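The other protein chains are all here in position, but one chain of the complex has been omitted.
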Amino acid sequence: MANMTLIGAVNDALKTALREDPSVLVFGEDVGKKGGVFLATDGLQAEFGADRCFDTPLSEDGIIGTAIGMAMNGLKPVAEIQFQDFIFPAFDQIVSEAAKLRYRSGGQYTAPMVIRTPYGGGIRGGLYHSQSGEAYFCHTPGMKVVIPSTPYDAKGLLLAAIADPDPVLFMEPKALYRAVKGEVPEGHYTVELSTTRNVREGDDVTVVEKAADMAAEKGISVHVVDLRTLLPLDESAVVEAAKKTGRVVTVTEAPRFCGYAGEISAIVAERAIEYMEAPVVRVTGFDTPFPNTLEHHYLPDARRVIDAIEKVANF
Amino acid sequence: MANMTLIGAVNDALKTALREDPSVLVFGEDVGKKGGVFLATDGLQAEFGADRCFDTPLSEDGIIGTAIGMAMNGLKPVAEIQFQDFIFPAFDQIVSEAAKLRYRSGGQYTAPMVIRTPYGGGIRGGLYHSQSGEAYFCHTPGMKVVIPSTPYDAKGLLLAAIADPDPVLFMEPKALYRAVKGEVPEGHYTVELSTTRNVREGDDVTVVEKAADMAAEKGISVHVVDLRTLLPLDESAVVEAAKKTGRVVTVTEAPRFCGYAGEISAIVAERAIEYMEAPVVRVTGFDTPFPNTLEHHYLPDARRVIDAIEKVANF
Amino acid sequence: MTITDLSSILDGPAQAEGFDPGISDEELLHCYRTMQLVRAFDDICLKLQRSGRIGFSIPNKGIEATQVGAASALRKDDWFFPSYRDFGMAMYHGVDPTDMMHNMFGNSLDTARGRQMPVHFSFTDPIHFVSISSPLGTHVPQAVGAAYAMKLRGEDKVALASFGDGSTSTLGFHSGMSFAGVWKAPVIFLCQNNGYAISMPSHEQTASSSYAIKGKAYGVPGVRVDGNDLLSVRAAVAEAAERARAGEGPTLIEAVTFRMGGHSTSDDPSAYVPDSEFAEWRDKDPIDRFERFLIQRGTLDVAEPELIYADCLAQVDAASKAAQATAPPALETIFSDVYAEIPDHIRSQGQAAFELAGRLGEAAAGDGAFPL
Partner (left out) sequence: MTITDLSSILDGPAQAEGFDPGISDEELLHCYRTMQLVRAFDDICLKLQRSGRIGFSIPNKGIEATQVGAASALRKDDWFFPSYRDFGMAMYHGVDPTDMMHNMFGNSLDTARGRQMPVHFSFTDPIHFVSISSPLGTHVPQAVGAAYAMKLRGEDKVALASFGDGSTSTLGFHSGMSFAGVWKAPVIFLCQNNGYAISMPSHEQTASSSYAIKGKAYGVPGVRVDGNDLLSVRAAVAEAAERARAGEGPTLIEAVTFRMGGHSTSDDPSAYVPDSEFAEWRDKDPIDRFERFLIQRGTLDVAEPELIYADCLAQVDAASKAAQATAPPALETIFSDVYAEIPDHIRSQGQAAFELAGRLGEAAAGDGAFPL
């Protein structure tokens, strides 16, 4: 066990995978000599050589396109997209190719690969270094989408993603990179994909995703579920948690309209509406691009989450 | 008035716009000499010349990227993407650029333009000539997303989209291109964006989007709402319709997970849950890529819609 | 642009007395027969489409030499990343036309399990003929990635990415060429310049003086060959493969050819291809030219072509009958192969679909095996 930051756990997972499996490769923009703009790949090129950890030309389409070809042909690419905001030039490769290759070839060709990318706000990145684009990929059958929120999960989920037979988008909450620390086992272990984590048990309101402790002080008992894998989602866990309290608040940073939080609401409205004692509420980023100076007003932080919890609890 | 198909109405709208406004241009792959693979732009190059209706190199990124530049600089581009399935190479230009230009420049630069594209199944197009990707764009603040379902609406909405100061994705249901006919006024008229259309009045179940007449025969009175503009949505109209019957079924062809139908469920669960007398149900494409031979099982057709209406009515 | 300025073996060296193509007669005949098989397949597909039995097909008339010439220069363990207008490559290496017909009908024996449109083949045996995708250009960087894997493992293999003139404008062309140049990946880029991208003439697609010259932007050598000359294409690809296997990196080959028909069975080229252009190219038919060469050197008897074509037709016809007699895919094929394992939400959607189909009496034979 070692006490690590979330980004340290990512780095450790990559090292573990590179050591264990010679078919694993790590590449992307600036991941080699520089070790990544956030230093997630620090030290990898030095330890594993420039054949297995290397920089690429400035083309996300090329990064993902070549990764798919590698994955088809026996390698296990772990590609980095420097910011999730810059994944869109590779959207066609992800949505049309990685996600559909197994299906369209009847399983003859597959793309087992991992796309790691930092996402989310909180670093004063403005429109293009802050976005949370999970919904685009969660609407894409064939993709898996994973978001860790603790160092332990980051390493275990990343190793599970690398071992997975399907393409996985691994979204790293960059605001948490160095903000959270925790115990992380040495060597190989995995956290099973498509399982949720109960962050906190409670009876009054179910909060889906990460949330605050402050509501409890106001006498509301909050049950918090961290989804960990957004797709394929463990829907039953969400439905059970919703039924338990009869009140649901979902929190995501992305814009609300057609976002992931809406999917949670829809699942609840379809499978547990008889249990609901209050509106199913979403606390999300606004339906605007991501601002810069005022990002603290944009983010669905504790103040907004608590406000929603109180409203739902007192409905 | 003339009796026209939906694609005829699109063609008529384009001609009307080209005639009225010298800044309007129509371009894309094969829209010139050939008049488009569906013939939506038939005759335009002959009438308006190759300066105003022309073919482009095979790059959707180039089509949308140049359209944005034209729109910034006083032209009114109406770009065609041959199939919505092929819009993804232009995803970055749409999501990062067209949608965010006004915001990031404080209104100094804007991209008033229309992207027309045929979408949806029903033509045995398999994975890549059948998709309904509206959710990707509806999760993108700054975009408008419009879908007509009658010839009258097709012309009026397209002319409204062309006159709109914001970028509009105009998705044409290709299965309806020649399957529906209707009266269409000559010359200029518009159908206001962000207004819904009550296709049919009823009391028992509200069906959002296009649906069947058959449920009525089974003694269920169905209220059908055609959204027409998916973003910005006239949410109040949806909420009112939901409250009226207390039972809601939403129909879309796209995969369910994180799709547009879920947004409707979420709005209802947030704003009208007290009125609901049954689960809010989605009838959608499955969470798989679009198949070919079995597409009739994949599509949310009348059999599946009626099944859902009955379940909800009898809940 | 005329093709006379191109390096052509059939029109050049092959005209000389005693010319030795360096290829066995058996191999020459296999190439010839494969071209005829492609044409027979096309002809039958056209009939099937016109009679409504299949929805769509893509004709190859005029470009058979490019496909077959390229395939003949490569080995069975090389990887093919084809376009939809390349299936002669698969035929050359022994893919059975019956397996291709299963795809045309999207039936239960289709390797794509009826999920793709016709002509979107996928094979792993006897060659890696990688699942064809409709979005253009995406396979180009994929071929480079597959080639990187070969290189990393020290294998003696190459990847071929084949695409049309129009596809050079896609992002995949740009990224694939960029990465291949930098990585010196063992990949061959074959640009089939067949005159048009649907209705867009090749000379309006780009202002560059040729497609081959585009290699300059990526440090990738570019060559331009007569695409209607099987020997020229074969020679160019053979040389590129040799370079690639020797670690010298990628090559871009422009094969100048012509699509002697519409883009697909849904397309009418008369709106945009001048008659004169068809007439000009008719004289350069790649099968006729190769046939004349084989007859001239005595490899083929004047009477044989007709017999060979008839034999190919019969083979394809039998394939088509077999495919038509095969059941459509089972309902479960909608829900499987999205992931390695079917996740809960897809499983329950499948169960609902199966239940509904059963209730409405629509479940087909085989649907009972629904393994959800």
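Brief remarks follow.
First chain written, first letter: the chains are A, B and C, and each begins at residue 1.
To be clear about the criterion, a residue touches a chain if its C-beta (ideal position, glycine included) is under 8 Å from a C-beta of that chain, and two chains touch if they have at least 3 such contacts.
All of these numbers come straight from a predicted model, not from anything done at the bench.
Within the whole complex, touches from the chain that is not shown fall on A, B, C. Between the chain not shown and the residues B:Asp61, B:Asp85, B:Asp226 or B:Glu295, the one that touches is B:Asp61. Across B:Asp92, B:Asp226, B:Glu253 or B:Asp307, the single residue that touches the chain missing here is B:Asp92. Across the entire complex, the residue among A:Arg19, A:Lys34, A:Arg178 or A:Lys218 in touch with the chain not shown is A:Lys34. The omitted chain makes contact with just one of the residues C:Asp43, C:Asp96 or C:Glu204: C:Glu204. The omitted chain makes contact with subunit C at the following residues, 169, 171, 173-175, 178, 181-182, 184, 204-209, 213-214, 216-220, 249.
Along subunit B, the points of touch with the absent chain fall at residues 25, 51, 56-57, 59, 61-62, 64-75, 77, 89, 92-93, 96-97, 100-110, 141-142, 144, 165-166, 194, 232-236. Mapped onto subunit A, the footprint of the missing chain covers residues 29-30, 32-35, 37, 55, 57-59, 61-62, 85-86, 88-89, 124-129, 256-257, 286-289, 291-294, 297-298, 303-304, 307.
Methods note: only the chains that are shown with their structure count from here on.
If the chains shown are joined wherever they touch, the resulting network links each chain directly to all the rest. For subunit A, the chain whose average C-alpha position is most distant is C.
Distance from the subunit B centre to the subunit C centre is 35 Å, each centre being the mean of its Cα atoms.
Mean C-alpha positions place subunit A and subunit C at a centre distance of 39 Å.
Residues of subunit C in contact with two or more other chains: 115-116, 120, 133, 135, 171, 338, 345-346.
Contacts with at least two other chains are made by residues 85, 88-89, 127-128, 257, 286-289 of subunit B.
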